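The structure under discussion is supplied below as structure tokens; questions concerning it will follow.
Just one protein chain is left out here, and the rest sit where they should.
Letters are used for the chains, namely A and B, taken in the order the chains are written, and counting of residues starts over at 1 for each.
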Amino acid sequence: MTESNSGAGHVVPVWEISPLRIWVLAQGTFVQLVRMKVFYFLLIFVALVLVIAGAGLFWLPTEHLLALKRWSFGAMYLFTMVYSIAATALLLPRDVEDRTLYTILSKPVPRIEYLLGRLVGVLILNGIALAAMFLAMSLLVTWKMPAVEQQLVEQLLHGASGEAVAQSEVNQAKAEAARYGVNGSLLWAVWALYLKASVVSAVTLFISTFASSSLFTIVTAAMVVFIGHFHQLVLDFWKLNEAAGWFGSLVARLLVIVFPNLGLFDIVDEVITGTPLGIAAGMQLTGMGLFYVALFVLLAQLVFVDKEL
Amino acid sequence: MDSLNAQPAPTEKQPPAVLVDHLTKVFHPSLTRQKVAAVIDLSFQVGIGEVYGLIGPNGSGKSTTMKVILGLITATSGRTEVFGIDSGKVGSRRDVGFLPENPYFYKHMTGRETLEFYGKLCGIHGARLRERVPELLAMVDLESAADRSIAGYSKGMLQRIGLAQAIVHRPRLVVLDEPTAGVDPRGSRHIRDLILQMKAEGISVILSSHLLEQVQEVCDRAGVIYKGRMVLEGRLEDLTQLDQQMEYVVEGGPAGLEEKIRTLVEQEGGRLLSSGHPRTTLEKLFLEATGDRMETKETKGTRHD
Partner (left out) sequence: MKRPMVIRGPRLIALVLLISGLVRAPIESKLLADLRSGGFHPELRGSSAVQEAGVQVMMGALGGLRYMVSTFLTLRANYHWEFQNWDKVLEEYRIIQLLEPRNPDAWITGAWHCHSNAWAWYSQDDRLHSPAVRKILAREWVERGKEMLLEGIKWNPDNPWIYRDLANVYRERDRDLCQAAEYYRLASLTPGAPDFLHRIYGYLLAECGEHDEQAMQVLRQIYDEGLQVLRQQHVLIWKPSLIVEMRKLEERLGVPAAQRIPERFDSEGFVIATPLLPQESLPVYERLLARDQGGTPKDPALPGIISKLRAELTKKSGR
């Protein structure tokens, strides 16, 4: 029987966990975050980014589309990372400080439901924001696509210096143009970004259960995120430099084991330049993301269940 | 006034509303600081339908005791139960409502949203919740401020909305930590009346307060905690009775009557300790002075002496 702890180290059977209560807490969290002014400022910033990217500061439609996608994903990355860390870091410490946590936990609410409710609220916000930004980007890209196709075909004709151009080559140019558009791999890229943001939220939630303040949580979470990008670097470097010594390799291994591998989810670069992501790889990434979220929620619960309020 | 709940009369076989049995709580703040024993071997019970007052100076362990009862912290030793269920279990909180000292609620919510939020957490949804929330808002006189953000509420309004959320699910036990702190005398009287009504409905109440007069007015039993230990406990009438003294209030009578009474008492072996005109209380004066203005504003009834 899988059990989870409620307050005071006591156990609540899984079937007593109420999805409805988690949903109530998630809704409350979502509304709380949306009503924070910082959310509006961030939205304005993102809109500005999209406007700049859509304004055509670049010479060629192909360059423009690449820049648009890069800036859009950059804005999505910024929004989700900032929100995943800052918003999650504010929740628990503020509830403890304001004692709103007492009022909630004095109701028949197991601590695991409180944690899940807060986390799900942040994940819903991230999901909606990402979906909106992706939709805006896709509309802009689709709007610009005819110009890209025209540019590539004209380049082909210009390069032919007035000679006849085979239809197969025109088709090749159009296929090249399609690479610049919206495709299934871009959806995977957004999904990977969302998975990464979810993992970062879960890590931040875990840190907030033992942190002394929101600031400590934010700084520590940012460091974990920073370190989490160096798994591959550490592994590759260690492989190439096996003579680094036992201490070095021990540190490398510990780093890789303890910190989440966030670099795995960084597929945006390659997707933007046209590398497709297969369904199998996408599902594996999803599994990895869910594993990390579950792990850090479990760790948060292990700390929070015994936390003296 | 709304009927808060209809409770069956307690029977001998029902467990007490609250059982605290040799409770000890020691805090370990950090490696460099000394351990703090906040509660030491504390024992008391709260019967069903009883109002129990927990009084003591700041830092005596009242809040710690309440937190253990509510399952917010764990006991170092001893046990606490609510209606026979261990306090640490989530189930023990199904029938408990809590108003913390200086309550804070989510500032981004309105009063109405706050009650809906806590109602849903207690398992009240749909039509039941839609009926209950306006009922509570009327009960605590916050109908006009229901759609205002909590951030704009005064101290007294926060206290009232806190009381409303504590009883949203019609609990059998209500824990009130300084319920009238920062509230004006009228609001304070209102809260006191609510407590008395809860008592009448058979709801058990644990109340901690520094305002001893109020504790005296509403509580059946009280316990005095000092430095984590229970130093005095019992029924209020027993605790406050001065057996060796009697009090008579006389109206009318000729001049010189006081001297005759003194002589009589001394003849019988007693001693007249004091005499003088009884005093009213500042609270009564306040209520009388503001009563007309409040009545004119709210109702058009006649004033009764």
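Basically, contacts are C-beta pairs under 8 Å (C-beta built on N, C-alpha and C of every residue); 3 or more make two chains touch, one makes a residue touch a chain.
These figures come from a predicted structure and were not determined experimentally.
Summary of contacts with the chain left out: across B:79, B:94, B:199 or B:262, the touching residue is B:79. In the complete complex, the hidden chain is touched by one of A:73, A:180 or A:194, namely A:73. Panel shows chain A; residues 8-11, 49, 57, 63, 66-67, 70-71, 73-78, 81, 159-160, 163-164, 166-169, 172-173, 176, 193, 226, 229-233, 236-237, 240-241, 256-258, 261, 263-264, 266-270, 273, 275-278, 280-281, 284-285, 288, 291, 295, 298-299, 302-303, 306 of it touch the chain omitted from the view.
Everything that follows uses one rule, which is that only the chains that are shown with their structure count from here on.
Centre-to-centre spacing of chain A and chain B amounts to 49 Å, using the average Cα coordinate of each chain.
Taken in their complex, chain B has these residues touching chain A: 27, 67, 70-74, 86-91, 93-94, 96-98, 100, 102-106, 108-109, 117-118, 120-123, 125, 162, 165, 169, 175.
Across the complex, chain A meets chain B through its residues 6-10, 12, 16, 18, 20-21, 24-25, 28, 31-32, 35-36, 98-100, 102-110, 306, 308-309.
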